[in-house]
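Sharing a structure below in structure tokens format, with a few things to ask.
Here the complex is missing a single protein chain, while all its other protein chains stay put.
== chain A ==
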Amino acid sequence: MAATVVATMAMATGPVEAKQGSSEVLLALADDFLKGADPLANLRDRKAAIDDTFAKSGNYAFRIADLADRGSSVAVATDAASVSPDTLTLVPAAGVWLKLDAVAARFGEAKPSPSLPNAARRYRIAIAEDRSIIVEISGEPGRTGTRVTKLIAVRER
């Protein structure tokens, strides 16, 4: 397994610098969600295009121009018996160079988590017993060009 990523501030250079504001916005969205904020209200504030086709089941796909691409979604339980946590999934838009280090700096130590068939490099940040962040990255952590491809904020009820 890859080494544990210790929280350190990322150096902002090149494209990171250009889109650093976007990265901060994504991290703020995740942070607000973990703190119990209404994710849909937050997304509307960010002028997100929200698809409510599956609203009755608590699923909302969304996009935010230049910030969050297709694959981004909110899932909230509609059944009290559900043990699946509420989640906010953020897929950084192309050009948003969010780094694992930056996520770790914001939320805490990121530890490798078992891979999924469609996501080999996954990390989990345990924030509290009922709050965590899952991060998927595009390549080896710390390597130039490696970026966050998905960030899932997990809020258990």
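Throughout what follows, a residue touches a chain if its C-beta (ideal position, glycine included) is under 8 Å from a C-beta of that chain, and two chains touch if they have at least 3 such contacts; residues count from 1.
The rule is short, and it goes like this: contacts and distances are computed from a predicted model.
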Among "LysM peptidoglycan-binding domain-containing protein", "Sodium symporter small subunit domain-containing protein", "ABC transporter permease" or "Ferrous iron transport protein B", UniProt-listed name of the chain not shown: "LysM peptidoglycan-binding domain-containing protein"
Those residues of chain A which, in the complete complex, touch the missing chain: 1, 51, 53-57, 59, 61-63, 70-73, 75, 77, 79, 81-85, 87, 89, 112-122, 124, 126, 129-130, 132, 134, 138, 152, 154, 156
